[in-house]
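All protein chains but one are shown in place.
Labels for the chains are A, B and C, by order of writing; each one numbers its residues from 1.
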Amino acid sequence: MSSFFLQTIFNGILAGCIYALFAIGLTLIYGVLNFVNFAHGELIMWGAYFLYFLMDRPLNLPLSIAFLPALCLTILLGLGSDRFIFKPLRKASRLTLLITSLGLSFFLRNGAQFFWGAEIRTYGFEIKRGMKLFGVSITPNQLAIIVSSTLCMILLYLFFYKSRMGKSMRAISDDLELARVMGIPSDRAIQFTWIIASFLAGLGGILLALDTNLHPGMGLINLVKAFAATLLGGVGNLWGALLGGMIIGLSENIAVLLLSPGYKDAIAFGIMVMMLLIRSSTIFWPKE
Amino acid sequence: MRKIIYSLILTISCLAFSGVYAQETYKIGAAFALSGSIAVYGEGFKKAVDLAVEEINAAGGIKGRKLEIIYEDNKSTPKDCVTAVRKLITVDKVPVIFGPAASSNFMAAAPVAQENKVVMISAEGAAPGLTKAGEYIFRVFPSDVLQGKGISDLCLRLNFKEVPVMYVNNDWGMGLKNVFVENFKKAGGHIMDEIPYDEGKTDYRTELIRAIKGNPKAVVNLTYIKEGAVMFKQAYEMDIKVQWICGSAAKSPKLIELAGKAVEGIIGTYPVFSQETKEYKAFRAAWKRKYGDEKIPIFAEYNYDMVYLTAKAIEKGGYTSDGIRKALIEVAKGYRGVTGDKTFDQDRGVGSEYGVWTIKNGQIVDYKKD
Amino acid sequence: MDLFLHLCVMCLIYIIFALSLNLEIGYTGLFNFGHVAFFGIGAYTSALLTLHHFPFELGLVMALTLSGIFGFLLGLPSLRLRGDFFGIATLGFGEMIRMVFQNEVWLTKGPMGLPGIPKPTLFSFRFATLPQYFLLTLGFTAITFLFLRILIRSPFGRVLKAIREDEIAAEALGKNAYRFKIKSFVVGSIFAGLAGALWGHYTTFISPNDFTLLETILVLLIVVLGGKGTEWGPLLGAALLIFFQESLRFLRLPPEYGRYLAPLQQMIFGALLIFMMLFRPEGLIKERGRRVYAGTQRVE
Partner (left out) sequence: MLELRGLSKAFGGIQAVVDFSARLEKNRITGLIGPNGSGKTTLFNLITGFIKLDRGEVFFKKEKIDGLLPHEIASRGLVRTFQLSRVFPRMTVLENLLLAPQGQMGEKLWALGLKRERVRDEENRNLKKALSLIEKIGLLPLKDEFAENLSYGQQKLLEMARLFMANPEMILLDEPTAGINPLMIRKIMDFILTMREMGKTFFIIEHNMDVIIECCDWVFVLDHGEKISEGTPEEIQNDPRVIEAYLGT
């Protein structure tokens, strides 16, 4: 029983690592550009599919070579969506942006379905038994997830606390009041934000797909979790997003053991709605 | 953006005009899942139907007229099934329709066919109450009432008296689960846990952990191909060693393609028909001739039989829905198709034996107790 | 002809659905992304009651009542949220309701869906055939349209518009924005429930799959495309989209391309949404100030 429990916790942490990568990107966009990007989930999914595209026929590239180009393509997608869609709407209301990003999300999701179909795909690596560690089985892919997401966190820390660009981005993101005073951030800061957010989304998507599978619907469902994590950690707060991701990952995995598994996804939704309602007193009336 | 949309629209219209118009044919409607969540299956069904049609037409058609299938995409949703069937009935004016695959989709569309007095046939719907809508609704696939009992019998035969059951949380999974649980309990078995899971997810690890919580020797997993592939792979990675028992929906080469050695040794039931009959051998040979391989997709045989039965019914009863309805029952009596005896019972369904399949060395083979 | 009537019925149901959303989005400025939940509640309530041999009249009334009650209960906490967070909360709510339909098997039969929903009988007249059902939905659409029109043109509707334009200024003029928003949300939910009930009795089969995010996007697109905050916009939007969607069937594509068609169509929907936001956010019909007021001519 205890090893089941340990395994569950491990699965939770694993999921949490990935949710955190998504949530940080999401919250960064929110912090700097001040809107909720529904299409963020699709960056996750396209990141994974870009890698699939490069590794599949006819290119047949090995993972080590295809990995970076796939990330670059994801970043291009993120930058492209900003340049052609969100930039012209820079001064539009948040709701306009919300609907636009919902439309973009829908477009991209079905785009993937158009090219690759609705079925589940894998990168086609041979399946390996996980190694046992204290009764918990860990596959090499899962190890890669933990290592690379930790690495990402360290890099992010260095960027946000040591570089000037990072510091100013953090300032804008953390403090919405300041952001309002400073007006619209510079194009360079916005581009950087998109680069980082798409990078994290693409990386998370690839890691997730390595561990599990690819599916055009993988973006949306993970977006919900990222939302929940973001709200849990406080909108615009980077480290809150990390913590929130972990909590979501753990709680939904533990909940499956206790509740009806049919409601697994409902947990993230539930946390999301609950957080919104609890925080409503602070979210309300911030204008003026 | 605008350019992209225009060019896409242009592409569609070009495709549209390339569609061939044949004349003086017997048209049959087919509301198949060409897109959406179960499109994976739809493609295979279509291949089988096309094969049968080609054969019939090559042999001179029906009374000199060729058979033509009008495919309508049902997008795997109940809403679009209704629209697709309505379109087939009112625009193409077909007297007979090959219905949607998933039981819930079929059941959404069946009342429309019944109401308009158009025959609708299912070649893969397994839900027990599928043909309830009325006398125009037929099935050439055995009901899950039989398969649920088959799985229960299999468990007991292998001496698994306590099992948890996992199932896809949709109409098919749940329907089968209910019949299985009912039979299993009646026979003295104990259900340790019931674990529904959503379709189309990528991570089922926690569900798996919950399934093996009580250290069962075997787990009944009523799964599709996609979900099964993901699950068995993850079970393998987590080193879960139980005997997996599945239904017929997972029995496909595609499962092995997706999950590789993780599915070695799983077993499952399926409606069995002898592969030694001359009908089956002829079918397999014809398949190989047309498609160049022997990877016969799941339920292809039933679709194949469905076309032949319908053709015979048109020949005998004429090209009207009432003619077909009455003739179907007559021509099917004692008819031996690829999938065996197709005589309809009073619910316009067919019976079947159940066999056990397993995967050995990457091949689907009949299970033999060793 | 039957297909045309069928499409008309679908179109009319979507018009009711879109009109109710337009009250929220177009007139009150509430970006409800979970509107499909109330559509579902209406459909399930009426279907379950009539399946248990209650009369259709009761089923319909209960469908509207329950949609309204759920609208009230959801609105109570979430309408305190700022616009975009309200959108996300409703999105979450919409999905959660669908999961309830999917998992509460004792009530909804879960994924099996509810087959055999009886055709409605209203005051002992049975709307069984397609033309009859068409007339029934036409009647309900007309009632919805006129009711919402009276509402929107009334002083009540005026306050809703003021809240959409500037909530704080409306408060400063003594309008209880929160309460007006709840009222608008409840009325919107009730009419979404009506659309759902009509939908369920029309197809005679409902399952959780009918109430996904896709429906929300479709109805959102109808409102945005047609012109939010206009009386005729949702009608135009629904007619355009439903007939566009179904006209693709007549392209006679070779079935091999079927796989591409559904995603393509939905890509077009997504692109259309972006396109509208970028180039014509007000929709095809532009909102205009109404010139004639009750009694304007008489005042002199």
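Basically, contacts are C-beta pairs under 8 Å (C-beta built on N, C-alpha and C of every residue); 3 or more make two chains touch, one makes a residue touch a chain.
Given the structure is predicted, the values throughout are model-derived calculations rather than measurements.
The chain not shown here touches subunit C at positions 150-151, 154-156, 158-159, 161-162, 165-166, 168-177, 180, 183, 187, 229, 287, 289-291, 293-296, 298-299.
The rule is simple: only the chains that are shown with their structure count from here on.
Arrangement of the chains shown, judged by which pairs touch: all-to-all, with no pair of chains left without contact. The chain pair with more C-beta contacts between its two chains, of A-C and A-B, is A-C. Centroid distances built from C-alpha atoms place B farthest away from subunit C. Averaging Cα coordinates per chain places subunit A and subunit B 37 Å apart.
Counting partner chains per residue, subunit B shows two or more touched chains at residues 1, 35-36, 39, 169, 196.
Across the assembly, subunit C contributes residues 102-103, 259-260, 262-264, 267, 271, 274, 278 that each touch 2 or more other chains.
By the touch criterion given at the top, residues 1-3, 6, 10, 102-103, 105, 110-113, 115-116, 203-207, 209-210, 246, 248-255, 257-264, 267-268, 271, 274-275, 278 of subunit C touch subunit B in their complex. In the complex of the two chains, the subunit B residues touching subunit A come out as 1, 35-37, 39-40, 169, 195-198, 200-203, 205-207, 209-210, 212-213, 226, 229-230, 233-234, 236-239, 258-262.
Interface residues of subunit A facing subunit C in the complex, by the touch rule stated above, are 35-36, 85, 88-89, 92, 94-96, 98-100, 102-111, 113-114, 117-118, 220, 224, 227, 260, 262-263, 265-266, 269-270, 272-273, 276-277, 280-281, 283-284, 286-288.
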